[in-house]
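Structure first, commentary second.
What follows is chain A.
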Amino acid sequence: MTRSLPLLLALGLASACKGSPPLSPTDRPEGPRVVSLQPNATEILFALGAGPNVVGATRYCNHPDEARAVPRVGGILDVSLEAVLAARPDIVVGSPSVLRGHLGDLLDASGIRQVPVVFETADDVEPGIRAIGTAIGRGEAAEALAASYRTDLATLAGRAHRDPPLTVLLVVGRNPLVVAARSSYLGDLLARMGVANVASSDTMPYPTWSLEQAIRSAPDVIVDGAVEAGDLAALLADAGLSAARDGRVIRVRDEALLRPGPGTGRAALDLADEIRRVAADLPTRP
Partner candidate 1 sequence: MGLVSRHRIPAFFAALAVLLVASVLSSLALGATPLDLLGALTGDAASDRLVLLRERLPRTLLAAIVGASLSTSGLVFQAVLSNPLADPYVIGVAGGAALGGSLALVLPGIALLGHAGVSAAAFLGGLGAVALTWRLSRDRRGRMRTYEVLLVGVVFNTIASAAIMFLKSVVRAEKAQEMLLWLMGTLSSDVRSPGAILGTLAVALFAMGLLFASAPALNALAMGEEDAAAVGVDPARTTRRVFLAGSLLVAAAVSVAGMIGFVGLIVPHAVRALVGSDHRVTIPGSALLGAAFLVLADLLTRLMFPVFETEAPVGVLTALIGGPAFIWLLKRGGDRP
Partner candidate 2 sequence: MTRPTADSTPLRLDGTTFLYPGAAVPAVNAASLVVAPGEFVGLIGPNGAGKSTLLRLAAGLLTPTSGSVRTAGFDPARSSRPMVARTVALVPASLAVGFPMTVRDFVAMGRTAHLKGLFESAVDRTAVHWALETSEAAAFADRPYQELSAGEQRRVLVARALAQEPRLLLLDEPTANLDVAHAVSLVYRVADLARSQGVAVVAAIHDLNVALLACDRIVLLREGAIRAVGDPESVMQWSILRETFGCDLYIGRNEVNGRLFVVPMGRDPEPVTGTSSPRRGQSS
């Protein structure tokens, strides 16, 4: 091993002296170079038409499809500082907790502007769109997007309301069975659309349930938002949930729904409509 070390060292130094590769004129985009450390922010950037400006994103930034081609700088918690700096951004967008630590210090020292954004509930999307839009100089487009989002949310109110309200179980994890409770972002969407969430916990947003609890809750409709593959409907049907047996299970894969973002309003409207359709033959109060 000692013999190959000098070789390794020499190679390392040789490659190191090259530095970052220079950009050719054709791929320099208009506007500021942005690194996005949040998939929601990436979605917004692309929705604002600033896709070409995004020079770095997390490996979870898969939506829209074009985002998959953006160079990766790490994950959500495991961001590579070097990769961020190597992308030579003008702006870095991310959650406050990530920007607060050592990364924030380095960005400050480099004179790189930081835009902290929070995406925990559906209400966070509008201010997020505005903050990002203002930072990249697309304020007008941001206003338009925010307005459309607000309209969608307004239309969502009570969209799936019935008397008595439909009871819904929203599953986000198959094994173990993790459900979205009232205090979660998804639970909040359900509340807006006027259905009753069978998981009414206010303390834990995503509690783990036993199958027994699921059976007892006897929901009218089941929304399957679980990321794992597998037939949740069959599992719950075997367990005896009538909603599953009678085919009132809605499979949701849309990222736009599962994560607060510009497309959330639209996706939530679609879900509300689907819930109503599926529960159409359930009796209502006269």
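We adopt the following convention: a residue touches a chain if its C-beta (ideal position, glycine included) is under 8 Å from a C-beta of that chain, and two chains touch if they have at least 3 such contacts; residues count from 1.
These made the cut because all candidates are chains of the complex that A comes from, given by their letters.
Quick caveat: nothing in here was measured; it's all calculated off a predicted structure.
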Numbered candidate touching chain A, per complex, among 1 or 2: 1
Sites on chain A touched by candidate 1 in the complex: 1-2, 5-6, 8-9, 12-13, 15-21, 59, 72, 74-78, 80-83, 85-86, 88, 100-102, 105-106, 109-110, 204-206, 208
